[in-house]
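With one protein chain held back, the other chains of the complex are shown just where they sit.
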Amino acid sequence: MNYILNNLPEREQKPREAGYTMAMDKGLSVREVEDFLEVAGNYVDIVKLGWATSYVVPNLEKKLDVYRAAGIPVYFGGTLFEAFIIRNQLEDYRRILDKYKMGYAEVSDGSIELDHGLKCEYIQTLSEQVTVLSEVGSKDDTKIIPPYKWIKLMQDELAAGSWKVIGEAREAGNVGLFRSTGEVRSGLVEEILTKIPFEKIIWEAPQKSQQVFFIKLLGANVNLGNIAPSEVVPLETIRLGLRGDTFSHFLDMEALKKEADLTQKLT
Amino acid sequence: MNYILNNLPEREQKPREAGYTMAMDKGLSVREVEDFLEVAGNYVDIVKLGWATSYVVPNLEKKLDVYRAAGIPVYFGGTLFEAFIIRNQLEDYRRILDKYKMGYAEVSDGSIELDHGLKCEYIQTLSEQVTVLSEVGSKDDTKIIPPYKWIKLMQDELAAGSWKVIGEAREAGNVGLFRSTGEVRSGLVEEILTKIPFEKIIWEAPQKSQQVFFIKLLGANVNLGNIAPSEVVPLETIRLGLRGDTFSHFLDMEALKKEADLTQKLT
Partner (left out) sequence: MNYILNNLPEREQKPREAGYTMAMDKGLSVREVEDFLEVAGNYVDIVKLGWATSYVVPNLEKKLDVYRAAGIPVYFGGTLFEAFIIRNQLEDYRRILDKYKMGYAEVSDGSIELDHGLKCEYIQTLSEQVTVLSEVGSKDDTKIIPPYKWIKLMQDELAAGSWKVIGEAREAGNVGLFRSTGEVRSGLVEEILTKIPFEKIIWEAPQKSQQVFFIKLLGANVNLGNIAPSEVVPLETIRLGLRGDTFSHFLDMEALKKEADLTQKLT
């Protein structure tokens, strides 16, 4: 930190289990990755290569090297897993995880219908090879999953070997945890948290209003995902109560105001 | 491609007449152009320097050199043509096309009222000097052009020498082909396509929902324009059915599911 400010919320330091920031790289150049890490390397915990962008980008190996050198784990978006599965190419998928020395993988069923028992088998199998994140929730905005089912799905996936579960949104933030307006389904979130430890969940929150919602509800050290690279620094300030949106959230404003009023006579 | 996925839609390869991606550079630095081409050089076919940004950017020559070295043609946005025409400076415009060794130019009338016969004369004249793209549709959202007129305008401009015609949107995508909500006027598109060959049209589609619309309607190899540089890779995945939005569009999901269900017993 560049200077000292008192009364900031306690922030978990890396490596950490809570307070995770997962960013989404949807096609950065090598130099853009370097720029991203120069600014946000201390604040980002893991990077997802969005959906199947890894299929088309010509700089995949070089980019992975840059992230690796900075100690930031990287994984392929869940849609890539699904693209392999629907084509009956699981073994090919496992081979590319090895080929690119991936330490993490995501198991999801946002775009395909997958029996949940089979999904858990995939989680179990892949978790022998890599650390697995699994995603709950559909990309299809007509499929509403009731709270008790979110909980059951998350519990089963953690039991099957998922390291953390991800609450699905989409890049634009309009399905899964969110209403079509982008508003968070807050009752759903609260109910999930009665049953699942909050450090086991990464909430996808690409929009600022969603980040603010989760930080106000769950504190500075909530795990948040699908953050645009250029938004990792702004997010860090929101976590610390240093942006307007959460400015007074972590402070006892009345007490501080009283103190400031008494002593800050200028002359 | 970094690995093999079966059952992808056939994608035209560069140089191509269909499946064109036209990106818009609205003021990139030289290094940003290099970064853009590192990632998306294989997927972008032509670059437009947005409207009259070429007037103010101090790095114009250097930038053109970088695009030229990568074999990506560049042209000035149609608004620049209009800015010269309304000032009665056509000859000056022709001189800057020569000065900057431009191989392409756009003729449009989005911001000025131009007799269509005269517009076609401009197309004819300029097509003796460069390859001409011409744009149909008004930037003024109060001017609704009926379908038969879109068709007549496109036919006349192609006959006058346009290499391709561009269906007008604006950067933000809310006029011309689109309703003020950003929704595509789909009846209009279908009617146009009964008369104009689809490879002769570049559809401006700056927003993802518009890109998805055209790809679902016209396939992986539809020509799309006004794509932000950072969205060229994401667009390529949408064309290939490798993003949630078009994931199942190119697949026989039922057949694949059956096959996958039968064989993918894990253990």
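Chains: A and B, in written order; residue numbering restarts at 1 for each.
Methods note: contacts are C-beta pairs under 8 Å (C-beta built on N, C-alpha and C of every residue); 3 or more make two chains touch, one makes a residue touch a chain.
Source: prediction; values computed, not measured.
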| item | value |
| --- | --- |
| Hidden partner chain, touching residue among B:Gly19, B:Gly110 or B:Gly167 | B:Gly110 |
| Touch list for subunit B against the chain that is not drawn | 26-32, 50-60, 79-80, 82-90, 92, 96, 99, 110-113, 118, 121-122, 124-125, 139, 170, 172 |
| Contact footprint on subunit A, counting only the chain that is left out | 1-7, 31, 34-36, 38-43, 208, 230, 232-234, 236-237, 240, 242-244, 247-248, 251, 253, 256-257, 259-260, 263-264, 266 |
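The rule we apply is simple: only the chains that are shown with their structure count from here on.
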| item | value |
| --- | --- |
| Rounded Å distance, subunit A centre to subunit B centre (Cα mean) | 33 |
